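Only a single protein chain was left out; the remaining protein chains are all shown in position.
== chain A ==
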């Protein structure tokens, strides 16, 4: 057991070195931090760091990606060994019409 509890990581050996354990009857810590009320202008991020999600619907994106693949120049012959597979590709005009 001792070996498991040995050698606790230490970032700065001084941290907590002066902290004495409060007895059980001690009052809970009463220190309260100051409340932050920013009045400066840097609460707004740089204009290019206002992030939103891409407007294109996930399904549409899927269709476009597939259609792009379809129009890609055909390369290896191995792609054609399973012709039935390509039949299931959505047609480009169909994808365009979908909303």
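As a convention for this text, a residue touches a chain if its C-beta (ideal position, glycine included) is under 8 Å from a C-beta of that chain, and two chains touch if they have at least 3 such contacts; residues count from 1.
Keep this in mind: contacts and distances are computed from a predicted model.
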Per UniProt, the name of the complex member that is left out, chosen from "50S ribosomal protein L21, chloroplastic", "DNA damage-binding protein 1", "Phospholipid-transporting ATPase" or "rRNA biogenesis protein RRP36": "DNA damage-binding protein 1"
Absent chain, residues of chain A that touch it: 1-2, 4-6, 8-19, 21-22, 24-46, 48-54, 58, 61-62, 65
